[in-house]
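The complex is shown incomplete by one protein chain, all other protein chains being positioned as in the whole.
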């Protein structure tokens, strides 16, 4: 099975990926944004310094790099979880993380949306900031985080309509009883999906 | 005119189709899921026993069967109402009922969404269950039914964006004054749409 895994920044998606790799060896996890950034940096070293720079590329160049990364993912055998963003929030508005061409190449079985309580997202981001991580990230209100999650849902459904695949919403808006309970729950659900046979 | 008619399971879509056929002879009603299931069963008798099994087929086989059913529908002359699901709820998440290829073949004039009060849906499903119908159906909360309706709306709009057609929301969330008032109202609206000329 190939699943695209998404969630708003700073909510705990990478933690879910790391825990997933601890819990099972039967899956490859790839970070789509990293793959695109690495390729873009190699091809346009003068233009591309940080991840956001990739959107500076001429549309066709950027598309080629996305397609190339998708092709690499399509060659991975066995279960794959593709860590990516449904959409990125920028000063121009929301920007989609996938295109019909890359979907067609990756042929994901499904898109998984991790949906969080905005208050938890804010708390986790603040913890990151205090730990000196991602200190340049703009702070967002609960309303803005909620909007981003709604927008991501719509992108997921659009992609699924374009390239028939499942859309799984993993609801993590309930209060945790212990640290990383959301992580454990999400990892459990993802493993269930990787093993599920119709 | 060709309309795709959708609504969450157990809310009364089939009743609407039956009543529509009683009220007018100027329309064909086809059940897209049934057509796909029948074809799949004929082609893969050992694999396909129940409707859900069709999603076990390799992606390309399943696509071929969907395309073949769409082709049959495209050959029907006159008014056609296609009874189907925008999305099906499964353990993997929501799964879309249509793909760009089948939309392109069917060329629907519009997609009709029957939207219900979740409480009414629960009551109708309970009535079914007590009558011994669809007893294996999982029970759902009001929130889950509401989410499914919202997800279906997004699928409808995505399909309409892909293959320019109308999206008509028939609101049936108001309280009925008598049994089957929602059915009568929906049938009236559908007949209006079949007869409407711009």
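Letters A and B mark the chains as written, and numbering starts fresh at 1 in each.
In this text, a residue touches a chain if its C-beta (ideal position, glycine included) is under 8 Å from a C-beta of that chain, and two chains touch if they have at least 3 such contacts.
Just so you know, these numbers come straight off a predicted model, no measurement behind them.
**Q** Can you work out which residue in B:46, B:139 or B:164 touches the chain that's missing from view?
**A** The single option touching the absent chain is B:164.
**Q** Of A:3, A:37, A:116 or A:159, which sits in contact with the chain we cannot see?
**A** A:159
**Q** From the list A:95, A:174 or A:196, which touches the chain that is not on show?
**A** A:95
**Q** From the list B:9, B:110 or B:188, which touches the chain that is not on show?
**A** Of these options, the touching residue for the absent chain is B:110.
**Q** Could you list which residues of subunit B touch the chain missing from the display?
**A** 107, 109-112, 153-154, 157-158, 160-162, 164-169, 192-193, 196, 198
**Q** Tell me, which residues in subunit A touch the chain that this view leaves out?
**A** 52-53, 55-56, 59, 63, 87, 90-96, 98-100, 147, 151, 154-155, 158-159, 161-162
Criterion: only the chains that are shown with their structure count from here on.
**Q** Could you please state the distance in Å, as a whole number, between where the Cα atoms of subunit A are centred and where those of subunit B are centred?
**A** Centre separation, subunit A to subunit B: 31 Å.
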